[in-house]
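Just one protein chain is left out here, and the rest sit where they should.
Read from first to last, the chains carry the letters A, B and C; within each, the first residue is number 1.
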Amino acid sequence: MSETPLLDQIPDGPWPSFVKEIRKTAEIQDKLVAEGKEIKMPGSARGLLKQLERSYKDKRTHWKHGGIVAVVGYGGGVIGRYSDLEDEIPEVHHFHTIRVNMPAGWFYTTKALRQLCDAWEKWGSGITNFHGSTGDIILLGTRSEYLQPMFEEMMRMDPPFDIGGSGSDLRTPSACMGPAMCEFACYDTLDLCYELTMEFQNELHRPMWPYKFKFKCSGCPNDCVAAKARSDFAIIGTWKDEIQIDQEAVREYAKWMDIENEVVKLCPTGAIKWDGKELTIDNKNCVRCMHCINKMPKALKPGKERGATILIGGKAPFVEGAILGWVAVPFIEIKKPYTEIKEMAERLWEWWDDVGKFRERVGELIWRRGMREFLRVIGKDVDVRMIRYPRTNPFMFFEKHELRPSKYLEELDKKGVKIRSFTYGEEEE
Amino acid sequence: MSETPLLDQIPDGPWPSFVKEIRKTAEIQDKLVAEGKEIKMPGSARGLLKQLERSYKDKRTHWKHGGIVAVVGYGGGVIGRYSDLEDEIPEVHHFHTIRVNMPAGWFYTTKALRQLCDAWEKWGSGITNFHGSTGDIILLGTRSEYLQPMFEEMMRMDPPFDIGGSGSDLRTPSACMGPAMCEFACYDTLDLCYELTMEFQNELHRPMWPYKFKFKCSGCPNDCVAAKARSDFAIIGTWKDEIQIDQEAVREYAKWMDIENEVVKLCPTGAIKWDGKELTIDNKNCVRCMHCINKMPKALKPGKERGATILIGGKAPFVEGAILGWVAVPFIEIKKPYTEIKEMAERLWEWWDDVGKFRERVGELIWRRGMREFLRVIGKDVDVRMIRYPRTNPFMFFEKHELRPSKYLEELDKKGVKIRSFTYGEEEE
Amino acid sequence: MAEERPEWWKTDFGPPHYELMLPEVLKKNYGKWAYHEVVKCGVIKRVAESGDTIYVVRFGTPRLLSIYTIKELCDIADKYTGGYLRWTSRHNVEFILTDESKIDDLIKEVQERTGFPCGGTWDAPTGKYALSNIIHTQGWIHCHTPAIDASGIVKAVMDELYEYFVEMKLPAMCRISLACCGNMCGAVHASDISIVGIHRAPPLVDDDAVRRTCELPSTAAACPNAAIRIKAKEKTVEVDGEKCMYCGNCYTMCPGMPLFDPENDGAAILCAGKVSDARHRPELSKVVVPWVPNEPPRWPTLVSYVKKIFLAWAENARKHERMAEFVERIGWERFFDLAGIEFTEHLIDDFRIVPFMYDSYRVGTQFRW
Partner (left out) sequence: MAEERPEWWKTDFGPPHYELMLPEVLKKNYGKWAYHEVVKCGVIKRVAESGDTIYVVRFGTPRLLSIYTIKELCDIADKYTGGYLRWTSRHNVEFILTDESKIDDLIKEVQERTGFPCGGTWDAPTGKYALSNIIHTQGWIHCHTPAIDASGIVKAVMDELYEYFVEMKLPAMCRISLACCGNMCGAVHASDISIVGIHRAPPLVDDDAVRRTCELPSTAAACPNAAIRIKAKEKTVEVDGEKCMYCGNCYTMCPGMPLFDPENDGAAILCAGKVSDARHRPELSKVVVPWVPNEPPRWPTLVSYVKKIFLAWAENARKHERMAEFVERIGWERFFDLAGIEFTEHLIDDFRIVPFMYDSYRVGTQFRW
């Protein structure tokens, strides 16, 4: 009988099977090992199958917490993992993953990929995730002692591959394909992603913050990397001026498209009019949702005054409930060398380092300290576009300089009562 | 020069002036006193003007906290008030208000009103509020020693007037005019209001809860007593079956009304169709918002299966932010003697008394303990109509009886770990 | 221990039964009204299934009434309605006529004797709405915590908007409310426009008064922001002014903690709340002007802000579109433009209860420019 009766049922059905991938790895490696190829983790793919079969039977994981494992000089990028079935399945006793920083936009040459595969054949399980949900290439499963040689091999590739983030550090930034292939891109997502990654290599490789921090770059509000939901600092392309309209192309679409029902009526603010000949957009009323542009890519384009919106705080639900990033800067120009964005991030981190609690994401910190303080930190003015609606309670704070001189304040002063007055970074002046 | 130069500017402008009301009281009373009429608070209206002028000058109140003042046998209904200018203006040194329970719907006979006025002329300032924002008749300003005789006079009127609520008790329930004059009333608001008031006289007159509690009764979702915003327990008329349509009357309206734009397009769910001859409503999709009925009172009427929605928790912003009441029971029949509603309130109060904190309104208590416990308390089943949307976090509690037997649970049991299991009122069985 | 009571002594007898207060025609047609029509501003015709018809005539009042005014209203009711009258839930007084021909005389007589204007009605069928009275509170007339007066501001605002009360020329219902402190004794947290008194400086602890009149633990516990520290030895408390949000909760519990600063007390202005379910679900009001100073007796700055907000809506809203619906359609960015008021940092919620305020943050990138 099969060693894996439960897993054997997985390949049923038309969708590609991960079990088949593991089994294929196991089978090829068995053969290669037999052929004498240098493979440091022989049988680990098969071991993984065995352990997974046990999980399917027991309906629980058999992985234990990882200890601290890393490569020399780096604090993150490796997730330690040990099996609780080490006696039974020693092949997967250690089964750490390495997060490899992917190229922005997940574009590859076959040459680069083959180098990685070859190295992982030698030093690891031969199993990968393309990609992890932060965006890294995930190399799934190796022993502690092979981490360093694997990394050293990565250094020597052409081009070399570096390690991604994990732990309380900057996580590997990611970007949609943007200008490489998409006509909607309002800024160069790949370049910004690359530049942020390079500028903050230290932050990426050496965990030293209260918790993790994620950048994601999407070229337009369609948000094809789900940055709004999954990054502390989402940079979403947008525009301020008029949507560009090619009326001729609109008329082309009109030949087969129901513009009235599918474009005009679905505009969330009713900003579009179509008289059968001309499409007009009330740009004062347009909220840059992309729908009309998505519908007629040949005819409509985002405006020319392009930039991005910064949304802050997106994250998973622990502990205060999930957060969709909210608007911190409604519009910012995105221009090489991206100094403004970089400085904004640095100021934010400095503050977070200062006043953040252990395992407190920046979004939660801002909730705790208030948007006002946050705005001072990033050096930005308030804008009504940061809110869905103004506050519903009158529990406002006022700062000293906002109050009128009065006897009452003098008496408070005499009593030694301090009035709130928040200025960030003023010491520097 | 006038004693009240600032207040003198108030009567300017067309809107009726409260200063004129106070002054008129002062002038008439001066005359009556001169005529020898028995008036216990002579000059108090004039005193009030003086004190108010001081406030206008100083831009602050001159009233101090009231101590505990009451009538015999009652714990609430009187708001104690003292002036901090007692030496200057002794006429208003004491200036307590009496809250008088108004008849449901604020209907009066002139006879009843005159009796009240006469008594207040004798025992109080002669100044009133018609009405306080909870709904009481507010008799503004008397001395501690006149509270009891005033109340005794109220007892002897025909009909007698009782005192309303204040403090941590049931507050005076109120109701819209409902069936007395309004064609939209889905239940008898006046009667329910009266019956609740009578049933809970003890709760109304003797503060004994963690905080205040308010009932308000509106006959339909238009909510003409703002019950949803201003009462812990709002009873809002509604219906479940089809809106009644008189097509002939619709056609009458169609002669001058733009039904398409003002009715069909403004229906929040697009449930209405009008073909120029017949109006059809997709009642499965209607959310009972009242708009179409409001627009065509001659043609449309709420359905025949009438009852009410109970919303819980409405209150002002202290301390957790303002609450608009939310749906606790989407539909309940309202039938004399209203046993179901009365029992629901009693069970709620019992629980609140048990587990509520000092100054915690029921809405805040439910926030703290969860809707699940609340539903057990009031003995109602859950309904999707209680929510705008289901929860966004998976942090659910499960009770013992919902779990499957397992070895793990046995071991927890051995360790003495208790699993949540909430049943309210089961002891009684 | 019951004392000896006179035989007329009663307790817990409750309010007069409403039936005693209803004219015959209401009793007869109770629950059997067929429809209503607004005849003209202030006059509602109500027709019963029986065919009986009444005319309800509505007048604005200042709410604060002299008993002598009430008696005058009674005189008029005796003359025109057989001795019945009622108040509405917004402080207006109504006379119920059965004889249509008496309407104008009634109106004339009320106005002559009391100065109360006829109006405040609205008519959904034709989509014409008058402004109603302002729900409000005690202010400097009676309360111990107000940051503003109530009646004086109401008077100044209603004087300015008077024409909208006596004519039905608004596109939709508009409810204005006022509360003189954060306790918000009124529906200001869910009104089209609301005015709420706010303090802006921490309490000035009066140590003597605290010792005399306050229980220290409950005073400290009253503070939502944990800004009060008990000084056990001195038997008083201390306020951390940087944490305080001037709510006055401590003052409610303890008279030794007044927080009245004539120069810095004042009002915040809110808008776009509603209570009815008509079309759009109920909504809380939102703060749009963080502070205007107290300027008795006529509060010109406050009045001008209210008017700007009111007109931004009244002049641009569609039929039946209340403030909340209007803003939903045009967006807050456009609203602040139209009203000519500034969006400031104060208007972003930062009250400690985290996700509540967050609900007001924008997620997504939909804006108008």
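In this section, a contact is a pair of C-beta atoms (placed from the backbone, for glycine too) under 8 Å apart; a residue touches a chain by one contact, two chains touch by 3 or more.
The structure presented is a predicted model; accordingly, all values stated were derived computationally and were not measured.
Listed residues B:K37, B:K357 or B:R420: the one in touch with the omitted chain is B:R420. The chain not shown here is touched by just one of B:P103, B:G132, B:P221 or B:P297, and that residue is B:P221.
Contact with the omitted chain, checked across A:H131, A:K342, A:K400 or A:K415, is made by A:H131.
Not every partner is drawn; the one left out touches subunit B at residues 221, 228, 236, 238, 240-241, 268-269, 283-289, 309, 311, 320-321, 323-327, 330-331, 364, 367-368, 370-372, 375, 382-398, 403-406, 408-409, 411-412, 415, 417-420.
Keep this in mind: only the chains that are shown with their structure count from here on.
The distance from the centre of subunit B to the centre of subunit C, each centre being the mean of the chain's C-alpha atoms, comes to 13 Å.
In subunit A, the residues touching two or more other chains are 321, 392-395. The set of subunit C residues touching two or more other chains comprises 182, 189, 224, 247, 260, 262-263, 284, 351.
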